[in-house]
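Note that one protein chain is taken out, while the other chains of the complex remain in position.
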Amino acid sequence: MTNTQVTLVQIDNYGPWTVTPEPRREPDLQALQATLFADLAELFGNRAGYVFYTRFDNMIAVTNGIDMDTHATIQESIGNRYPITVSMGVGVDTTPVAALEAATQRLQSAGSAQEADRIEVLSGEPLGPADRSDNDVQVAHFDVNDATGKYTDEIHAFDSFLAIERGYLSLAEHLRTDYDSLGFFVGGDNIIAVTRDMAPEEYAAVIESVRQEVGIELKVGVGHDRSAATAGMQAKHALEECRDNGTDVEFARPVLANQDD
Amino acid sequence: MTNTQVTLVQIDNYGPWTVTPEPRREPDLQALQATLFADLAELFGNRAGYVFYTRFDNMIAVTNGIDMDTHATIQESIGNRYPITVSMGVGVDTTPVAALEAATQRLQSAGSAQEADRIEVLSGEPLGPADRSDNDVQVAHFDVNDATGKYTDEIHAFDSFLAIERGYLSLAEHLRTDYDSLGFFVGGDNIIAVTRDMAPEEYAAVIESVRQEVGIELKVGVGHDRSAATAGMQAKHALEECRDNGTDVEFARPVLANQDD
Amino acid sequence: MTNTQVTLVQIDNYGPWTVTPEPRREPDLQALQATLFADLAELFGNRAGYVFYTRFDNMIAVTNGIDMDTHATIQESIGNRYPITVSMGVGVDTTPVAALEAATQRLQSAGSAQEADRIEVLSGEPLGPADRSDNDVQVAHFDVNDATGKYTDEIHAFDSFLAIERGYLSLAEHLRTDYDSLGFFVGGDNIIAVTRDMAPEEYAAVIESVRQEVGIELKVGVGHDRSAATAGMQAKHALEECRDNGTDVEFARPVLANQDD
Partner (left out) sequence: MTNTQVTLVQIDNYGPWTVTPEPRREPDLQALQATLFADLAELFGNRAGYVFYTRFDNMIAVTNGIDMDTHATIQESIGNRYPITVSMGVGVDTTPVAALEAATQRLQSAGSAQEADRIEVLSGEPLGPADRSDNDVQVAHFDVNDATGKYTDEIHAFDSFLAIERGYLSLAEHLRTDYDSLGFFVGGDNIIAVTRDMAPEEYAAVIESVRQEVGIELKVGVGHDRSAATAGMQAKHALEECRDNGTDVEFARPVLANQDD
């Protein structure tokens, strides 16, 4: 059974800041948001975590193995290098959706995201070292079948983008509603989901739902491990096997084979 | 009548690179993509352009006033500082969709996005100084009514995100299909569109369509000028007027008032 | 005769900020300073300027061809993306030292660098388009003869560094005192100087002084043009000729050869 640790990173009082005293230049806001995300991706990423940009002012991270002290260091570092600060709520549960629910409540109960004095909240109870297991995190890496051949090289760049967005939204809605799982568009034609322990036939079913609903054909590689980094890397290798084998769903083989095999 | 100059920025042969010789660490790819976008936002942004991250491997920029030499400098600078290179196609037309169509064809006709030797293409005919006018670029800045109160502070962070994504996709589809215009999610609850010269009642209609379709309530400020930067800043000020007046659609007043007024 | 435009970029009230309310983490300060410099290098660099990090809280830029509006955009962009702001003074004169003197006075006369309300000063009179010529900027690119063979691969990394620092300081002192010129260490074994119109024998003399004083052997390529970027690129090519020819001083040949040649 999975046991996902999720961190919600929220820029404090961001909306009002972007228009005070006057609306700020959009390219600066875009650069600020993207740089902040890149920094968090590296800082959590070097601790085996994954961060997703989502709305940029609210980012979602999978942080199994990362304790509160490390969260505090990252929070302090952001406060020292940016004109804004961030709050972080950390939640753990057997499904990613429930874990994010817990993380969200940590921040909501501390006050509004647009309250000027609700800053640098840091709240949550991470999974302790003794409670971690190799099944804690399941990562599924999807991509669109032949996206370059069918879309990028053939149709209008915005229509390619809309097709992928349509596929993404359909997938994310199904994962969230039917499987208590979180799916994120990560660029190109790639979607990475952090899921509860879904079975191969459940992945096949969700892929079929997306195909029927919006006509986008996906495949998926799946990995699981004690951290997002290793589960995610397994998922990438499994996705390569989909490419090699022409299959839609591949699960990573266990990293350490059973000695009796 | 608008006359939009659009640049399609495409990372060369990116998909294969991300898995050669083995799949690369996801946090590194995320940081690379976001940093590249932040850089382009600033480099084009300092020349009064706007860049949208879209798929990250294919980014769309509004570049009225930026000539091919400047494009070449930016392209060279990226090649010197990143492990990847970019190609750029530039198109101009009376609607943003047609301009992007032209830009897309510049790249597609040069070869596949995943051809190892189709690198650093730079192709297009920008709008010359003599052909520019104060009506060339129309920018519409949308946001979600009371997003913090209704979503961020109240519901699960992923459900907030999905609600905004649903609103975005509905809006982007309508703008593209019915108005030959391009809409981009830019973080938070903000969507920036580059449009043909749409009238106030057309904006009201598209907002109403989104409300009926997915239940998300938007408002919009609209500006126009000879560059994305100034049109976009006008749009931001007009959106502030929506907030102040409780209205759904506001057009920026002309920057220089008619002397007879 | 050269006519150099120099911009002094100064972080406002930086020292006090680094220890308020408590001393801030050093890695954050280092990352902040280096990122700020990298940003300025690109933003001025895309306009044919050069920026040198110097003390990081006081950076020196050669900005021929960059007007006050562009300075203002860069200043605003920094203020939007960093926790600190910058002031900028711009000076023009026939020697780099006199130009920086004028730029320095612009800031000093506005108040102390550590005055809390002396922020975002922007002051100066850049060289207008009509006053510019192809002789305005002279750039000299020095490096250490066989630095890798003699130092990097042979001796202790800190001793290599000290040797190069010794060479740099000796050169910078001579250039400043004897030639009214500004020399900057730019990494590796490279020193870039912005000079008055020094003659080949003056470069030979300064190289000989450094050799006698600290035993470091330098060579230099020299270029001149209307901007730092083109003069600097000429200097790099001239330095390559030093390498090819085994010479100590090379001047770039005029870019456009005389028609009678």
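Here are some notes:
As written, the chain order gives the labels A, B and C, with residue 1 at the start of each chain.
Heads up, the rule we're going with is that a residue touches a chain if its C-beta (ideal position, glycine included) is under 8 Å from a C-beta of that chain, and two chains touch if they have at least 3 such contacts.
Quick caveat, the model's predicted, so the values are computed rather than measured.
Only one of C:66, C:92, C:140 or C:192 touches the absent chain when the whole complex is considered: C:192.
Interface note for the absent chain: among B:25, B:132 or B:150, the touching residue is B:25.
Within the whole complex, the absent chain has one touching residue among C:3, C:33, C:75 or C:195, and that is C:33.
Touching the missing chain, out of C:67, C:101, C:120 or C:202, is residue C:101. Although one chain is not displayed, its contacts with chain A can still be listed: residues 39, 42-43, 45-46, 70, 73-74, 77. Against the chain not displayed here, chain C makes contact via residues 8, 10, 14-15, 18-19, 22-23, 25-35, 37-39, 41-42, 44-46, 49-51, 53-58, 60, 97, 100-101, 103-104, 108, 112-114, 148, 152-154, 156-162, 164-166, 169, 172-173, 176, 182, 186-189, 192, 229, 232-233, 236-237, 239-240.
Think of the hidden chain as still there; on chain B it touches residues 24-25, 27-29, 31-32, 35, 76-77, 79-83.
The rule is short, and it goes like this: only the chains that are shown with their structure count from here on.
Between the CA-based centres of chain A and chain B the separation comes to 24 Å, rounded to the whole angstrom.
Once the centre of each chain is set as its mean CA position, chain B and chain C turn out to be 36 Å apart. In chain C, 77 are the positions where the chain touches two or more neighbouring chains simultaneously.
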